[in-house]
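All protein chains but one are shown in place.
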Amino acid sequence: MQGKPVVPLTLAGVAALVLVAITLVSVWSLAHPQRDPVGNALAAMGARLDGVRSWYAQGPVEASPDWQAMRLNVPGGDAARGRLAMVEYGCGACHVIPGVASARGTVGPSLDGLARRAYIAGVLTNAPGDLTRWLMNPPLFSPETAMPNLGVTEADAADMAAYLYTLGPDA
Amino acid sequence: MIDATADRPRQGPVLEELRTYEEAWATPPGWRRLSSVSHRVVGQRFIVTGLVFFLIAGFLALLVRTQLIVPENTFLDAETYNQVFTMHGTLMMFLFAIPILEGFGVYLLPLMLGARDLVFPRLGAFGYWCYLFGGLIVLASFVFDAAPDGGWFMYTPLSTKEFTPGLSADFWLIGITFAEIASVTAAVELIAAILCTRAPGMSLTKMPIFAWYMLVTAFMITVGFPPLIVGSILLEVERLIGLPFFDPALGGDPLLWQHLFWLFGHPEVYIIFLPAAGMVATMLPTFVGKPLFGYGYAVAAVVTMGFISFGLWAHHMFATGLPTITLTLFSAASTIVTIPTGVQIFCFILTLAQKRPRLTVPMHFILGFLFIFVIGGLTGVMLAAVPFNWQAHDSYFVVAHLHYVLIGGMVFPLIGAFYYWTPHFTGRMMSERLGKWAFWLMFSGFHITFFLMHITGLRGMPRRISTYPAGIGWDRLNLLSTIGSYILAAGVVVFVWDFIAHRWRGPLAPRNPWKAGTLEWLYPPIAPGHNFHAIPRVHSREPLWDQPDLLENEAHETRGLLRDAPHGRRETVGCHPLSGEPLQIVRLPHPTWIPLLTAFAVAVSFSAVLASLYDIAAAGAVAALFGFAAWAWEPSETGQTITTNDEGTLPVDVASRLGHTHIAIIGTLMIMVALFASVLFAVMFLWNVQPEFTRLAGDPDLFWTSIAVACGLGMSLVAWLARSAPMAVLDLAVALLAGVAGWALYQAVLPTDPMATALAATLWVMAGFIGTQQFVLLYWSLFLALRKVSGQVAAGQIVPEINRVPYALVTAGMLIAAAVVLAAPQLEVLK
Amino acid sequence: MNGPSTLDTYGSQTSFSSAGTGADATLVLTTAMSVAAAVIFLLVMGAVWLAWRRDRPGSVWWIWGGGVILPVIALGTLVVASTFTLAAIGRVDDGAPVIEVTGHQYWWDIVHDPEGRALRDANEIVLPLNIPVTLSLKTEDVIHSFWVPSIAGKMDMVPGRINRMTVTATEAGRFRGQCAEFCGLSHPLMAFEVVVLPQAEYDAYLEDLRSEARDADTAQLARGRDVFLNEGCIACHAIRGVAEGARLGPDLSRIGARATLGAGMWRMNVGNLAGWIADVQDMKPGAQMPSYNHLSGPDLRAVAHYLASLK
Partner (left out) sequence: MDSYIPFCGTPPVPTELWTRWQFDPVLLAGLAALGAVLAFKARSRTPALVGWSLVVLLFVSPLCAASMALFSARVAQHLLLTLVAAPVLARAMPLRGPDVLPVACVFTALFWVWHVPGPYAATLQSDLVYWLMHLSLLGAAWLLWSSVLSAVASRPDTVVLGIALSAAQMSLLSALLVFARDPWHGWHMLSTVPYGLSPLADQQLAGGIMWVAGGALMLVAVAALVRLVFRAQDGPHYSAPSA
């Protein structure tokens, strides 16, 4: 403490930096998510990183095609849209769905690892077409089920099926 | 007057020869250190325990922030989350902020004022154990899976048995009330110490500024805590036996709790802020090298702040539907507090202006304090505007505001104070480098966490929610706040690491390492365990600056009063409360286990209430009463005189209005009056707000009421007579009259049914409170009589008698006030 | 009026975009005070900066100026501005139509025209556009606080008291509100929606509240209605024309028309309804309604479809 007095400029400078940073962060936090260049850039960067990660997770390219993955491919289904549709139709009220924060229901089975299951609700084979049909009208296939007909459109059902098949295909 | 050589047990000439100064003041080694009552030991206990609670509460805060990092998080369930934020607030407010600041006061004040110890060391030790046991009771709720979950202000009716079954609220109410005993006892002790044991020549206007801040704080505690204690007791009684204080169906009012709580809660904020501001006012002049600018202005500001803080509680209740016409007036009143705050801030700024300061770590924290606290003050002024308050109240804006005020106003100065005074505790310096890291991490983390919360709140996020929907505008703000909280926590970790590691890594501290002007730096900071071989005379507020010889001589060769320990006893100089001139020699106790045992008995009693084991609770209370008696049984030495080296002859433990015991009684009576006023407020509030319940529960008996008043007056009269004619029979008469008065009061309220209406229930509480007062007088008088009969005291030793008079008078005054209240509903003239 | 719920809408619960006279005037005050606070902050920090650079004592007049005179001027201005705002928004209009809102753990009971024919609804308050309405705020259990940031500031609901405030919505649309006073375990799940409608649509809404609930016109819906009647739901819930009088739980006469379920927390659809009925204690811990997990699958589906059909 006997040293020469530090120039207060350092102090004021750092304080000013903190102020500026807080102001920028505050302004950014106010931006509407759909009109937010920084957020969009971050999201895009995240998506690219996701791509790299999944590419890395696939491991070395094998000679033979991944039949399992191909079997679970839902034509026309978009997993990202499917995830949002899950929230929209209220699936989470009854099921735990990994990746959907609000889906914590315990009425029905957890949908974790759905891709590995042999049957859907014990009545349909676990294949893309059956899953999509099941989602559109469960009571048709299982009259005693508690799962109601949610009025899911075919497109939405395909999206949701695509998302559900991302849950635990390899584990 | 008795000659000093008169035969008295336990201080014969044999002891005088045997003990040197060091022996008389030695702290017992090993586990027997627990019996120490020295202010240094007790102060350090307070500080370290407070720091532990701070870390626990800080950890809980991180859990809160982690839960909120993303929307709809499942890290904690709602129940755990509610427990975590409740305990965070509770621990921070009740078990960290006030105790640790009182700990600094307990440790530093005698050193700054030129005393060898506080005047009531055993009371300080007792207070610490109450605090520790109370804190443990609160913490134990986690073990029993019954952590309180009603928020730190425990609003009724959510906290009543109907909506919070189980023990969680009881843990809170009982633990916190117990811990508050520590706060009020420490307050009385500090008042007496500041007013009665200062170095010769230290008039009130020459006190170190920290003493002024602590004095005002202590007075505020004596008046500010009682409303909460009363509120807690009412709520606990409602929970235990169902008296309907807060039930509107029976004439109660949930808002009564809010009034009592904020009557405490608002001053509480200033009770936390003022000691920390006092630390700033002490450290700042050291680094500037000039005295505090505008000392008188600062004192005036602090005293006014103490007064103002009690008139502002309504602004916590703007949204409860207060009458519109008064909202503006309350709003104006709330802003007034800015003026004394502004005066203090400008005193600090002008102190800075006198000379280029040294930019040490404590100085960083002082600047951080100015920066943060000014923002917190300004948002506080915004909150005083009623329309804005309606938007911001109970939203994250308020969370931001209160953390700006409390962290900026208290935590930053406190950590600066740790860097400043740690050399005094340990003899080693903390690291300048780590200190700056800690500061910048805390400073930037703090702003990221809490500045954004202003926006979060105005964007509609209420406080105390464990989950929020995604996508409506709070996601990013919460994410950033959580990141900021981790940075803030990293800063705290650096500080704690430094605080621990400096014990072996820190360089040895030189004498007066910061070149301060206040007396606590007189000794080289290798803690000797005792203060002042002799108590020097001071001539200014900065004795070490104006009397360079104090630092040039070896500390143990300081010239002054009471050189060494001439009687082998612990003694210090008692002064005139105003002028600071020596008035008496105060005999201080040696290490003893009684405070610990008594506090333990009280703890058993409180815990047994919690467990509904009322016979054990009663046994604990009786054991505590024996503890207090054993504590006070020691022979009185009043009336002896001692010839000192340069101040002539001084009496021991004077019996006068200027003596320390009398000042302490005045402090205690302030607490009692504040408790009574809180009960009275409850009675009159309910009577006024729910008038239709006035006559539903039966009328008090006016005959017995007048008997009670007559006995109360008689009791005061006899107590007054007993002061000059100390005879055991008079004490017995006081005891008898006190007992009869209490019993008559019971008869007076008996016709009313406390279960029927809240008003009747509060009348019973009022009678119960006065009954307790009467019991204290009865117990006290029997104790005195017993001592006289057993020959423990001689004529002329009238200290307890002279102190009993104001106690009896105030009790009689309460009886009269109670009688008016009991009679009022029956006097047609009043309604 | 069955638009997307406020859960889908960014900024549906913010005081920064005002859709009511109270929030509007307050936002002006907030902005002005924030700017003033920023200026004062910079002035004080400037004083600290100057003090740091200075090397000789200043005058005591700085204390008077900075500590007394400046605050008195600033506070005087503030109190005047705040009082004018308060006078503009704080008055209770006794002549305005009354909507009674009662807080419960953890939902909102809503009665339009409580003095007249008492039209009940729950968890969704419909307000007429540009017409002052007086809200009469009560609670049945603990203290709650009524807060719709975009419309007006908050007001507590205190047992034993009735607090009133007059609001005027100035923009049609949907806004989210939430309980702002901690009220227990599911306090964070106690939200609601405010729907502001032009006069004509508002009148239609009130007409809707006067008429009986939609009839069960298919076999499944009729089965759902029977389950509702037989399973004891009617002990707490009322459906106009089907089972009236119960008031312990929300009125369900037009539950399917609301955009959200569970007091503003979930989107209204059959899926959420079924999950809610089967396990309400999981979705909203501490709610007064028990989980109906003993219903057979088809019964559960039927009652969920029946409730969703009530529009």
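For clarity, chains are labelled A, B and C in written order, and residue numbers in each chain start from 1.
The working rule: contacts are C-beta pairs under 8 Å (C-beta built on N, C-alpha and C of every residue); 3 or more make two chains touch, one makes a residue touch a chain.
Please read these numbers as outputs of a predicted model, since none were measured by experiment.
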| item | value |
| --- | --- |
| Chains shown that the absent chain touches, full complex | B |
| Of B:515, B:563, B:590 or B:723, the one touching the omitted chain in the full complex | B:515 |
| Touch criterion as defined above, residue of B:117, B:170, B:189 or B:542 at the omitted chain | B:542 |
| Option touching the unshown chain, where B:203, B:592, B:641 or B:792 are the choices | B:203 |
| Sole residue of B:242, B:311 or B:825 that reaches the chain not shown, by the stated touch rule | B:311 |
| From B:26, B:48 or B:303, residue that would touch the chain that is not displayed | B:303 |
| Which residue of B:63, B:666 or B:719 touches the chain not shown here | B:666 |
| Contact set of chain B toward the excluded chain (per top definition) | 195, 203-206, 219, 223, 259, 286, 289-291, 295-296, 299-301, 303-304, 307-308, 310-311, 314, 322-323, 325-326, 329-330, 332-333, 336, 355, 515, 517, 539-542, 545-546, 548, 577-578, 663, 666, 670, 677, 680-681, 684-685, 688-691, 813, 827-831 |
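Methods note: only the chains that are shown with their structure count from here on.
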| item | value |
| --- | --- |
| Of A-C and A-B, whichever chain pair has more C-beta contact pairs | A-C |
| Separation of chain B from chain C, taking each centre as the mean of its C-alpha atoms, in whole Å | 41 |
| Chain centre separation in whole Å, for chain C relative to chain A (CA means) | 31 |
| Chain B residues counted as touching two or more neighbouring chains | 356-357, 367, 371, 471 |
| Chain A: positions in contact with at least two other chains | 8, 30, 33, 102, 104 |
| Chain A contact footprint on chain C (complex, rising order) | 10-11, 16, 49, 52-53, 266-267, 269-276, 278-279, 282-283, 293, 295-298, 300-301, 304-305 |
| Chain A - residues contacting chain B, complex | 1, 5-6, 8, 11, 14-15, 18, 21-22, 25-26, 28-30, 33, 39, 101-102, 104 |
| In the complex, chain A residues that touch chain C | 8, 12, 30, 32-34, 87-94, 102, 104-107, 139, 142-151 |
